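Got a structure here, written out as structure tokens. Questions coming.
Of the protein chains in this complex, one is absent; all others appear in place.
Labels for the chains are A, B and C, by order of writing; each one numbers its residues from 1.
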Amino acid sequence: MSASDFLAIAPLLVLAAGATAVMLQIAFMRSVPVTAILSMVALLLAALSCVSAAAITPLQVGALLSADQFSLLFTALFCVAGAVTCGLSLDYIRHHGDEPEEYFLLIVLATLGAGVLAYANHLASLLLGLELLSVSLYALIAYPNRSLLPLEAASKYLVLSGAASATLLFGFALLYAGTGTLAFAELGEKLGQAEMGTGLLMAGSAMIFAGLAFKLSLVPFHLWTPDVYDGAPAPISGFLASVGKAAVFVALLRLFLEADLFRYYKLVQLTGLTAILSMLAGNLLALLQTNIKRMLAYSSIAHLGYLLMVFMICLDTGSRALAVEAAMFYLIAYTATTIAAFGLLTLINESQVEREQVQLQQVSGLFWRQPLLAGLMLVALLSLAGIPLTAGFIGKFYLFTAAVSGGNWVLLAALILGSAIGIYYYLRVVFYMTRGADEHKHTVTLSPGWSGSALSCLLIASILVLGIVPQTLMAYLRSIL
Amino acid sequence: MMLQLILLLLVAGVVAWQAERFSSTLPRWVTVVAVLLALLMLIANLGGIPAERFTLVSYPGEPQGWLMYSQHAWIPRFGISLEFGMDGLSLLLLLLTLGLGLVAVVSSWDEIEFKPGLFQANLLWTLAGVAGVFLALDLFLFFLFWEVMLIPMYLLIAIWGHEKRAYAAMKFFIFTQVSGLLMLLSIVVLAFQGAGEDGISFSYSDLLASAPTGRAGMLTMLGFFIAFTVKLPGFPFHTWLPDAHTQAPTAGSVLLAGILLKTGAYGLLRFCIPLFPEASMQFAPVAMGLGVLGIVYGAILAFAQSDFKRLVAYSSVSHMGFVLLGLYAWNSLALQGAIMQMVAHGVSTAALFMMAGALQHRLHTRDMFRMGGLWQQAPRMGACAMFFAVASLGLPGMGNFVAEFLVLAGLFAVSPWMTAAAALGLITAAVYSLWMMQQAFQGRPDNNREMADFGVREMSAMLVMMAVLLGLGLYPQPLFDLTQPVLEGLLPRMSEPMSALPRLLSEVSP
Amino acid sequence: MNSIVLIPLLPLLSAAVLILSTGKMPRTVASLMGAGSIGLSALCVALLASSFLADGEIRELTLWTWMSIGDFSPRIAFYIDGLTIVMMSVITGIGFLIHLYSIEFMWDDESLCRYFAYMNLFVAAMLLLVMADNLLLLYLGWEGVGLCSYLLVGFWYRDPDNGAAARKAFIVTRIGDTAMALGLFLLLTELGTLDIQPLMVAANTQWQTGDTLPVLATALLLGGAVGKSAQLPLHTWLPDAMAGPTPVSALIHAATMVTAGVYLIARTYGLFLLAPATLEAVAWIGLATLLIAAFAALAQNDIKRILAYSTISQIGYMFLALGVGAFASGIFHLVTHAFFKALLFLAAGAVIHCLHHEHNIFRMGGLRSRLPVVFASFVIGSAALAALPFTSGFYSKDAILLAAWSLQDIGPWLWAGGLLGALLTGIYSFRLVFIVFFGEARTEPDRQPGWKMAGPLILLCVLSIVGGWIALPLAGVFPAAESHPVNHSVEWISIGVPLLGLLLAYLMFLGGQISVDKLLSAPMARRLVDFWFSGWRFDQLYDLLWVKPYKAIAHWWRNEPVDALYNGIVAASQWGHRRLLILQNGELRWYATIMVLGLVLLLAVMLRNAP
């Protein structure tokens, strides 16, 4: 491997080195702040190294990893998201666990997995990245060991996710059996001239899609989502909902694009159907939720449904570039918004040691108790609902534009219908936050730590910036396609 | 200038919000000063425009036709820019917006005790959003303001509203938001239709000629129509309005009725019909039918209400039916009537809501069955209520009459049958207006009731509004002069398709 | 020319000042302003009239252009010819007398200021109505007087019945007004203008006599006239409108506003001449109304309701006149009727005023000696109303009957009907006189009318007698009526019939030679009288046809039926939510099962039809 190869995968290397360093540090000196800072430094360094790596892309590193602007952009995004999760976790962790240092280590490892997924253009690296991410998450979810709920959540996630991984792997195996290759691009070539019966390939691609759909919590593989999000520590729910999904989505998108799975018209149509079902079911399930974390979990199902529209749109080759651009923007906006929303829940929820769940009543009157937090939450919710001046709106607008360009009217109808339902439950939270001082019984006065508040402000600022002046990012996204 | 105006209102909102820390009365002064400043700014800038520009016919596709025009790049990726333009119509509505903004502040002068700063801030932000709607030429920008003005309005209802505010605020938001999404869809479709060599554009002037034809055109037009009709509100999309009006605080009702509804009418006039002449013409009979239905239905339901504010709200549904009729009749009489109706209804209904707010503030009820004989205790209020009640039933001499007369006169040339049906509204309006006066102000007074009459502040606001309505009723020409060039620019675009309208209507009429 | 502007402006300004003073003005000042402004205005009219009589020149005055949109540019402008002068004189002259009378009548009322404000506003609006040079401005005045009528009928707002009467007056007339508005739209669309004189010229050039359009346009205008002038079928509001103070009834519901319909038809006679069908309808409406109202008047026992029905009946005569083309006679009757009906109302007001607000004639009686001035007024007024010879009413009604007689075909029928009406008029007007002023006293008056009340009464008495000799300056306004040689027996009959009525009234109500009780003993007669008493059950009919259904619909729709649609969507969403939530039961194995099912489905779809 040449030096430039190393440079190209520098972010991954930095993350791996960071993980090692954290491990060593824990072995020698147990100190939560030091671990946290070390992890964050590692993550931010990795993000920075993406910038330097950008100069030499695109570059195929070994058989497994492809370093291009696309992977670097998302690796950087995941690293930043990981760092923010670390920061937000600080507040959370103060009240939990006896030895919370490994928590940060696991975040670094999960981020590494996500990074590998972003780089993956080979089924093996996809597998590695996915498992690195998932296994770290099992542990992270189960981390708060004083409560039963995280344990339950983790075991459900572990079993189901394991099954999904197995399905995915079986699909890989079938594809491999059919084509004799594992690299995406080659796969694409071979699929066109496959000797084996296409039935094998069809089944394989269906199983791959099913496996990844589980990770993306798409209908009908969505049942685990609310339970896991509900039971997990809020920052981890955020990480799972954002990075965990974005990384898988990126990998799936790359698989479809490079292996040109769009040739399986039926499969793409199935993605469209799944998208519609997810949009509707996700929003409907969230409709009357009083538990905010579950509500966000259901809404994340819907959001992934919106995103999944992209595959249908890609069928129209003229709109493919726009669709991918839309997906990228949406992912970035969605990641920022989701982490912010869950992070804010962390801050709100700080004193609720025993119960991980945040009920609507608990945010009642938040506007008057914690104006800053509530204001930030408002922006996050509006962004999720896709109201203008937020990143979420621009993301939705992108999808709209792409779908119109591709002429996908049914999907658009579902999108509008889903958004309509969505407004209700997002605004319900806003309404509870604005209820009068006399109407809320939970007058817990909280003082969120400065790091949490500062990070939230930063996130919200980025949501607003993306919503108000999106041109820079748009131009960049366009340039890397 | 136009961007600055909007920014001024936005920033003033933040200032008002923060001013709450110092004193609970400071925020409202901030608001008053900010709105006055905005007015001043507008007038000062108008002074710089040569007088003959005001009479020049402005063709919508030509930037030089606007009284004021500015454009800054924003999102070139999609051909979106901060494009603002002002012509007589926008100017008129902007003046209405700022004027009623002042009224709104005055009407809730000492009503709000909870977080007055944030209240005023939301007021100002709503004004900013509405101003943006009236000025934006880029359709994306227009949509942005269209949506953004909802949030402060939502907060106004949700935080400072009355007993069923959660339901009302939610209904308001969902109705407008969902219809807004349909409009966004139409906007994007339109932008793709009009895509040229250098990508898509959202600029009004670029999109004027790019409407799709046939069924696609009709569907795209419907996206706009539904969004605007929801806001207008037209039958059968009006059901959010009675709830929102009833539950909103006084200032919120004033803003809702006075200006937010006008954005719907403005949208129809500025965008929906000019962008889709063909489809609009084919759709006109339906739209007019909805207008007539709205007039009659709103009037009947207004009569059925016992809640003062709900009654006024339904009367808005009825009155805005005239706007719908006027716009789709599409001749200069009817259009001028519709514009006049926007202004006159804005003023008269704002006044009635202010009245309702004052009553609720004093009596702690909006139920008219618990009022009665109030004239005894509050003759000034009674006189004001009488004035605006007869204004709203369209008594000649007031702006509302001029509006309804012109709409119907213009409509008659297009469809006598529709006119006859719509004229029923003149009778039904009398029924509910007088019923309202009877229930609230006439009848046997409750002698145990103590009630303060209007004070100087409220009275002066009322007198100004009365003067405006009388002025509009007796000498409306300045208003017509202001908007005539705009209409002359728009009319020829549609003259060819619209000329087929009477024939089309005669086919559907008995 | 400035004095012309002053005529409507003075009352208007006075009204504005009175309103803005919000009741804080002292009584004296308020009454001075109220009556004084009308007095000054009347003076201006007198000056104008004398100069007009001198030169006979039509005066036109444009104040400003109301609006100008394309070709449509109505002006705020006055057109003053003989007809206008006549109307203005009646309005300001009688108006002034009634205002003067009101000072005393209303002195004890706490809302004197408001009263004069409304009254002045009314006079201003009425003046605008008659002075308008275009139909739009006329419409402004038209609606303005309607508003004032509403305000004044409901003046004593504390009684909900008064409010109901006021609303009824406004809404019923508004129905007619809406028809009239449609007429205006039609005229504007077809002829391109609403200026009355150009309109008639344009109509004459564009339309042929008997075309559909002029018939339609005039029918719609007639709708307005019928509403305002309380003619069939929109007459039901007038009897109830008596809820207002009596001077209001005198001014608005007898002398001026209710005759606006007559004025409208006379003003636009050029259009009506193009529509013979409408004109015939006018005549028949007039005839039907005058008979129905006369019968109803016979059965009433409220002094003001008798007069109200009599007003409806007399306006029926005016319509009859218009319908047979005798426009000048119609206006002539309008003027004389204004004199004697104002007189009767004011006299009735004096009775009511002096008898503790007693309205029922059967609780009066014997007032002849106790209230001599009022008695004299009543006798003179009733004589004029019944058209006894040499009173003003005689001349005007005679002219109408003769004009009816001389019409082809239907003329004699109309004449006969008019005669029957005259007979009834004689009976009911003297029934009133005999019951109220003769016989034994049942209520003692507690005061005598002062000079402010008596003065106007006396002046109106004079006018009621000599009014017949006044020559109205209508020569140039209407086309000269063709004079037919009239059979003298016809004239004698029209003189004799009112006298017969007087005689019958005497026999029934004073002499007792004909027993009313015996007449009424037959059940049919009783029922007939009840039927008349209720005003031919028109109120009940309309209640059943319009009011009840409207209220029922309103009640039925009260809770927004359209919302059912949206509630349905909401319910469907909630249903979906609950159904989907069943899946989320927290069971790991269940989740696994669903996932497997999903996988199987995916595979099934993918492998279907695959090779």
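What we mean here is this: a contact is a pair of C-beta atoms (placed from the backbone, for glycine too) under 8 Å apart; a residue touches a chain by one contact, two chains touch by 3 or more.
Here, contacts and distances are computed from a predicted model.
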Hey, which one's the missing chain according to UniProt: "ABC transporter ATP-binding protein", "NADH-quinone oxidoreductase subunit K", "Branched-chain amino acid transport system permease protein" or "Heme exporter protein B"? "NADH-quinone oxidoreductase subunit K"
Chains shown that the absent chain touches, full complex: A, C
Among listed residues A:L90, A:A153 or A:A234, the absent chain is touched only by A:A153
Which of these touches the unseen chain: C:A16, C:L581 or C:V605? C:L581
Sole touch to the unshown chain from A:V51, A:A177, A:L372 or A:A475: residue A:A177
Touch with the omitted chain, as defined above, among A:R294, A:R320 or A:K396: A:R294
Which residue of A:S31, A:N145 or A:T472 touches the chain not shown here: A:N145
Please output the residues of chain A touching the missing chain, sorted low to high. 123-124, 127-128, 131, 135, 138-139, 142, 145, 148-149, 151-156, 158-159, 162-163, 165-167, 169-170, 172-174, 176-177, 180-182, 200, 226-228, 230-231, 291, 294
Considering the whole complex rather than only what is displayed, give the residues of chain C touching the chain that is not shown. 581, 584-589, 592-593, 596
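By our rule, only the chains that are shown with their structure count from here on.
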Among all chain pairs, the one with the most C-beta contacts: B-C
Taking each chain's centre as its mean C-alpha position, how far apart are chain A and chain B in Å? 43
Report, in whole Å, the distance between the mean C-alpha point of chain A and the mean C-alpha point of chain C. 77
Averaged-CA centre spacing for the pair chain C and chain B, given as whole angstrom: 37
At which residue positions does chain B touch at least two other chains? none
Chain A, residues touching no fewer than two other chains: none
Can you check the complex and tell me which residues of chain C touch chain B? 19, 22-23, 64-70, 72, 76, 114, 136, 139-140, 142-144, 147, 150-151, 154, 157-160, 163-164, 166-167, 170-171, 174-175, 177-178, 181-182, 184-186, 188-189, 550, 553-555, 557-558, 560, 562-563, 565-566
Please output the residues of chain B touching chain A within their complex, sorted ascending. 74-78, 114-115, 140, 143-144, 147-148, 150-151, 154-155, 158-159, 166, 169-170, 173-174, 177-178, 181-182, 184-185, 188-189, 191-192, 200
Chain A to chain B touching residues, read off their complex: 367-368, 382, 387-389, 393, 397, 400-401, 404-405, 412, 416, 419-420, 423-424, 427-428, 430-431, 434, 436, 469-471, 474-475, 478
